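This is the structure, below, for whatever I ask next.
Here the complex is missing one protein chain, while the rest keep their positions.
Let's look at chain A:
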Amino acid sequence: MEILFSDFFQRALLGGLLIGLTAPLIGIFLVLRRLSMIGDTLAHVTIAGVALGFLINVYPLVVGLVFAVISSFAIEKLRRAYKGYAELSIAVIMSGGVAVASFLFTLGQGYNTDVTSYLFGSIYTLGRTDLYLVGGVTVVVLAVVVFFYKELFLLTFEEDAAAVSGLPVKLLNMLITVLAALVISTAIKIVGALLVSALLTIPVACSLFLAKSFRMSIVLSVVIAEIAVIVGLIVAGIWNFAPGATIVLLLILMLLLTLVACRGYTV
């Protein structure tokens, strides 16, 4: 039990709470625009950046973040080139990211254990600098979603209608993708690159069945993510489970409960 009051656990909890807020907040726009898989893609690219960071001895999470943002531009470009087949852009960039990452791994054999911590998350090693980074990203994400709530809603609901209303559709699309890159690259330290898209998508998947309105589905997704993060971290802390995996398994449990509860109820 003492673990719950230790410094590293408190930092983990704070970091987890911040990611539990930002991940579903961005996730809802991604899921509803049929870009659920973008989380995985950006996470894999981030790993390539992290690997480079280790190689050139620069703060890995920041290099990962830069990689993710650059690749988000590439995804957007490809998404427009293959309009209607958005998932193609995602598949291309994802395999590109994995390729670069594994290439860089082989260049610097020595840091494999560190890289593993980014693959599966190592929330207990969350340092003060990491927390500042997560905090900064949270402020940016919150500000954008609050300021552009109306525009993001219309864009997500129907891109053509948003364009006919004179909204800067390209810019808004870019904004969502860049924010996704920021959230994902900071979240991988917490749940791990392989699991990050769960935090983006599963809370939203639950809320699609439960929420009566768009506003409510945002609130619900955040609540569900926060419950999973808090309970997951405490359970993992007490019984010494892998924190990232515990959080994701809890999310899946909540999704199953939602589906059972809404059985026979089609929206």
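FYI, contacts are C-beta pairs under 8 Å (C-beta built on N, C-alpha and C of every residue); 3 or more make two chains touch, one makes a residue touch a chain; residues count from 1.
Just so it is clear, contacts and distances are computed from a predicted model.
> Out of "Quinol oxidase subunit 4", "Acetolactate synthase", "Rod shape-determining protein MreD" or "Zinc uptake system ATP-binding protein ZurA", flag the one the UniProt entry gives for the chain missing from this complex.
So, among "Quinol oxidase subunit 4", "Acetolactate synthase", "Rod shape-determining protein MreD" or "Zinc uptake system ATP-binding protein ZurA", the name matching the hidden chain's UniProt entry is "Zinc uptake system ATP-binding protein ZurA".
> Can you tell me which of A:161, A:238 or A:259 touches the chain that was removed from the display?
Final answer for the missing-chain contact: A:161.
> So that we can see where the missing chain sits, which residues of chain A does it touch?
32, 147-148, 150-151, 153-154, 157-158, 160-168, 207-208, 211-217, 267
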